[in-house]
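What follows is one structure encoded as structure tokens, with my remarks underneath.
With one protein chain withheld, the remaining protein chains of the complex are depicted in position.
For reference, chains read A and B in written order, and residue numbers begin at 1 within each chain.
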Amino acid sequence: MKNRLSVKRRAYGTILKGFILLCAGITVMLLAILIGFIFYRGLGNITWELLTTARSALKNTIGILPNILYTLYIILTTLVIALPVGIGAAIYLNEYAANKRFVRVIEFATETLTGIPSIIYGLVGYLFFCQKLGLGSSILAGSLTLVIMTLPTIVRTTQEALKTVPDSYREGAVALGATKWYMIRTIILPSSLDGVVGGAILSIGRIVGESAALIFTAGTGYALVTHYLQALGTSGGSLSVALYVYAFEQGEFDVGFAIASILIIIVLIINFMTKFVKRKLKKV
Amino acid sequence: MKKMIGLITVFVIALTLLAGCNSSQQTSSPGTTPPNTTAPKLSGTISTNGSTSMEKVVASLIEAFKAENPDVTITYDATGSGSGITAATEGTADIGLSSRNLKDSETGLDATIIALDGIAIIVNNTNVVDNLTIEQIAGLFTGEITNWSQVGGADAPVAVIGREAGSGTRDGFESIIGVTEECIYDQELTSTGAVITAVSSNQYAIGYASLSAVSSEVKSVTVEGVQCTEDTILDGTYAIQRPFVMVTSSSKELSAAAKAFIEFALSDEATEIIANAGAVQAR
Partner (left out) sequence: MKIKAVMEKTMSCLFFICGMVTIAAVITISVYMVLSGIPAIKEVGLSEFLFGQVWKSTAAEPQFGILPFILTSVYGTLGACLVGVPVGIMTAVFLAKIASTRVAATVNTAVELLAGIPSVVYGLIGMIVLVPAIMQLFQLKNGTSLLAAIIVLAVMILPSIISVSRTALMAVPKEYEEASYALGATKMETIFKVSIPAAKSGIAAGIVLGIGRAIGEAMAVMMVAGNVANMPGLFKSVTFLTTAIAKEMSYASGLQKQALYSIALVLFIFIMIINVILNAVLKRGDKR
């Protein structure tokens, strides 16, 4: 008896395989075209003037230095608040909490926060931070909103990292007479550093890419403010927000593509750094 | 761990140095008063918020004002006239910017008209239509006229581009043309610039935008034979015009810097600045 497949089965196999390859090809091509087009129209427009000056209506030039600074301010403020709180929450969940149900409640809360769309964060942030707390459109209001947005990411990645620390470490520490906080400080945290840093970098990526939540809380200002504390109270647009304003509201597509190119380069750097950190800090 | 702490410390020091650099430049030399200064140095932050049509005018005024008062930081959020008025009412902005007059229902606010602006009726550069009557404009925007050939153009459908409901430009346009609440839009965009972009990229499009924002990307048609220019706005022959208004809360005390900024916008110095930005200073 011949050991070959029927025509029908062979045909099925080829068609399906073709379909799979087609889909995979579409995905890769999509990315190539997206990035190619953005770089093609954007890289050439990244001039020294664009990067180091502020927008001048009188001279009719555009510069995104203020937006770059605002992005940095937002990242700094958000992380300064979110990292301690997030890491603290993860430590609590993993090391202290005895009640399993309570842990699950917090984890459900974290999951829920992840799923909420950024426009709702923008709305709630606007209502609570800008209006109720009277912060107005400001970097501080935007950062506080982003703190709530990035909290779940930091909590989750830190939790994962803490879980990878072998229990034997903990048992050994307790056996040697270490108290809980001491043990966390000297043994567990250092061992889970790669996960923590990874989570921070991931959050930076999210912050840089965020636009809906920031437009309504941090505003779209482009005034050059170099004093950090003063910037906290000013309305300022991050790079993504600036892209939206320049491209969509003012029709300055060249600037828009330049900012898009910068953003993609930042994403590339962040992706690369995440992998790099994972490799370098991981204590085998 | 140590590397992280090191990196963070360096970063923070760098930022503080930047801040330090800036503040050290601002200490003026004591004793010598230049002959032209009229008032003590102003400082602080002024937040302005509102009309996207006023973008160019406000941005130019901010820059000129800042050149004379370097300690003042003025921010501008282009969110739309309705939003600017809301911001002034709620106190989230010092000065609200509106490209229309306040409505009767908008109480508790002071309005200062700083300029007059024309609303240009714009079509795509490839459109052969040169002039439209107000009746034709109304017909195009309410959907009564559906083909460009009916107003002297090519045989092509009409795509109507407009602004969001809170826009001062839309409010001014619809009330003067007499089509309030009757317009049927194919796109509702949230800024004057976006309308210009949409019209410039669609051969069938018609839209309205602030004169100060119109560029060679689009063609502005004459309305009842009158071209939209600063002169025709000033002498009133161009019908579709509206005021640029700085709105402030009657109850909240304005800072010295904010008061000075509004006075600056009304001063003679500002006439040329406003003219260069495409509007006409209100007299």
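One rule holds for everything that comes next: contacts are C-beta pairs under 8 Å (C-beta built on N, C-alpha and C of every residue); 3 or more make two chains touch, one makes a residue touch a chain.
Here the structure is a predicted model, which means the values were calculated and not measured.
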### Task
Taking the whole complex into account, name the chains on display that the unshown chain touches.
A, B
#### Entry: Given B:S43, B:S175 or B:N202, the one touching the chain that is not displayed
B:N202
#### Entry: Option from A:L31, A:L51, A:L133 or A:V174 whose C-beta touches the chain left out
A:L31
### Task
May I ask which residue of B:S83, B:S99 or B:Q136 touches the chain that does not appear here?
B:S83
#### Entry: Omitted-chain contact residue, chosen from A:L58, A:L72, A:L113 or A:I187
A:L113
### Message
For review purposes, identify every residue of subunit B that touches the missing chain, sorted by number.
### Response
79-86, 89, 156-159, 164-166, 181, 185-190, 201-202, 204-205
## Note on the structure
Logged for subunit A, residues touching the omitted partner chain are 5, 9, 12-13, 16-17, 19-24, 26-28, 30-32, 34-35, 37-38, 84-89, 91-93, 95-97, 105-106, 109-113, 115-120, 122-124, 126-128, 148, 151-152, 155, 179-182, 184, 205, 208-212, 215-216, 240, 243-244, 247-248, 253, 256-257, 260, 263-264, 267-268, 270-271
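By definition in this document, only the chains that are shown with their structure count from here on.
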#### Entry: For the subunit A and subunit B complex, residues of the former touching the latter
55-58, 72, 76, 130-131, 134, 136-137, 189-190, 193, 197, 219-223, 225-230, 233-236, 245, 248-251
### Query
subunit A touches which residues of subunit B in the complex?
1, 4, 11, 15-16, 18-19, 21-23, 45, 47, 49, 52, 55-56, 59-60, 62-64, 73-79, 90-93, 190-191, 193-194, 196-197, 200, 217, 273, 276-277
